[in-house]
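One protein chain is absent from this view; the other protein chains keep their places.
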């Protein structure tokens, strides 16, 4: 059946015939394989043009920053899934990726929209501080948390965030979104009654948007980066399995508080 | 409950405290972000050491080669899934990744195992040609297809395969697996009764294994590369949706041949 | 690291020891297997109590209504995924389930929230018609479509919706949500300027909420039901494969409109 509008019928990303594969209008074999790196290729796939050196360095920096942070939920689910289903590496990667949601990892996208909302107000004459104050208060009035600030472990300071801003400075690519991200950090102690440091998921959209990265693909950066981390963990899981060990520890941390016969003894395993 | 062995209880990939994140023993903020590219970081995550320039170039070449090939099944499933569930980009990427299986995309891993089986025989004194002949005949006796050869579109010649071998030559990284891959291509017309050209999924493991890439992570290359392509397609889907258009065309291509009342007229939509 | 609140540490669904498995406080082996049907078990798992006969019949009716509707996007993605990755049936089912989103199939949940918003207003004294009018206009003011109404194929009338209401009447389980769903259908021609028939995704939450089904699990009904349909299609795909046929037709329906060299001829395959 026909669901939704049936108007658009084209793609501009790739086509091919028996001898040639075109990617974004370029001959994949002749012009891309062996000529450009994977990070440049990702930018080309997204935008249709090759990145400048500054753009490529910033995209690399964000991908490196977010690829790996130890045994976080997405890694645990991937390793448990491979332990249960070793026949399908793709299933374990997919299970891990499904944990890149609005609460964990996906906040890069929400933070990008938050900065963009502030940036839109500055274009009508408000200062960054005024605009930031207005938008933060709107978020709070709606009961929403401020995306891109605060971290369960790196409470005072997320070292990755500052480093990303330093890289942006090194390649002379500091613009309004980085400025806004800093303004918000300065305002939060006053507006929320406590300091909240910019975290890596806030710094990533700030530097990417200043570099001209497409806003609709912000979530793609943690998704692609984390896929690399997941594959490394799944390689380790093959030779040093911990999936079921983690699962056992996770189950042991939770009690059962439902009904039970008076004489029932739960297993201590 | 305790499933499986509960012996191994360590990971060597990453750890952190409030101020420092260690990845493969290196300070992520000080030594990696802004210092190395994403491809180098992927190699580091997998192996614990940074790649040589030759290794990095070969890994880049394989990732660029396999990231994108138009509206293949994995891309279609990802775009249809985003059209149906736009709230979860991660779900659309996961759906696409699930199509990297043993028949499509995952044959890199199978081809790597095939080449490794031949390589193992050459280490006991057989020539590459002898060993290749033996292993090909074993595969045929078991009714298995030869992984890494033949392509539905690029029938005579997969241009990406030759280009990957050229890159390996440029960086002086041609070894026994590339030699074996070529030997097999020469033998197939005789052994199968028809020529089958080496395809990109055969060339990828050949060049990677000669470069020292870990065999257990071969499937990670198409998985990571295709994730980049999927994200580009999902960015396009947001502004130029074709997910439901493709779904309608797919449904229209299939007839219903089950029971039906004599007067039933199926919808032509 | 500790993400989020770490307070709740219990589950009330199941526990076990070496000889006994308790599910919702009952002995699985003695009291459930062979004693109750799967639909009753699903209700028990969700709520902790067995359904009445009326509740069971309504839940059965909704599951039967939504399990299967031909080659819809979720079925296509599942069948394409199995064709590409036959080693992992679970991956094909997962890919299909990922298409149960806010646009397709998941609208049962959105419709349930819509009816609940209207029901909440009637409890403060408004008539169902007044409350429905107010909430519909709020949705339109926010640019949201009205969930549970309209269907791309069953335009004038979704036969499944009426049948579900008839079942509710048969088991004497018609309450305020069904009444609201009907009121909205009557109001829509006036409020939207065109008629929109209640569809199956609107009727499902109406009958379930009147039966006392938990609102937070509304999306579970299309998810569970569609899983049954997906498994049937994947069984058929094993013996009569159409995954790649659908993929070919889907790709052929889309043009390439990106850059290309002047002499480039795309493959007609």
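Residue numbering begins at 1 within each chain, and the chains themselves are lettered A, B and C in the order written.
We adopt the following convention: contacts are C-beta pairs under 8 Å (C-beta built on N, C-alpha and C of every residue); 3 or more make two chains touch, one makes a residue touch a chain.
Not measured: the values here are computed from a predicted model.
Participant: What are the shown chains that the left-out chain touches?
Facilitator: A, B, C
Participant: Out of A:20, A:62 or A:77, which is the one that touches the chain we can't see?
Facilitator: Checking the options A:20, A:62 or A:77, the one contacting the hidden chain is A:77.
Participant: Among C:50, C:116, C:129 or C:245, exactly one should touch the missing chain; which is it?
Facilitator: C:245
Participant: What chain C residues would touch the chain not displayed?
Facilitator: 1-6, 8-21, 23, 28-30, 32-34, 36-39, 41-42, 45-46, 57, 59-61, 63-65, 67-71, 83, 88-91, 93-95, 97-101, 106, 109, 153-157, 159-160, 162-164, 166-167, 170, 214, 216-217, 219-220, 223-225, 227-229, 231-236, 238-242, 244-245, 247-248, 251, 267, 269
Participant: Mind listing the chain A residues that contact the chain we can't see here?
Facilitator: With respect to the unshown chain, the touching residues of chain A are 1, 16, 70-74, 76-77, 80-81, 83-88, 91-92, 94-95, 98-106, 152-153, 242-254, 256, 267, 269.
Participant: Tell me, which residues in chain B touch the chain that this view leaves out?
Facilitator: Residue positions of chain B that touch the missing chain: 1-4, 9-18, 20, 22, 24-25, 27, 48, 70, 72-73, 85, 87-88, 90-91, 94, 103-104, 152-153, 253-261, 264-267.
Assume only the chains that are shown with their structure count from here on.
Participant: Pick same or different for copies chain A and chain C, depending on whether their interface residues overlap by over half.
Facilitator: Mostly the same residues form this interface, as more than half of the numbers used are common to both chains.
Participant: Could you work out how far the Cα centre of chain A sits from that of chain B, in whole Å?
Facilitator: 23
Participant: Quick one: report the Å distance separating chain A from chain C, using the average Cα coordinate of each chain.
Facilitator: The mean C-alpha positions of chain A and chain C differ by 29 Å.
Participant: Indicate the residues of chain A shared as contacts by at least two other chains.
Facilitator: 1-4, 9-18, 20, 70, 88, 90-91, 94, 153, 267
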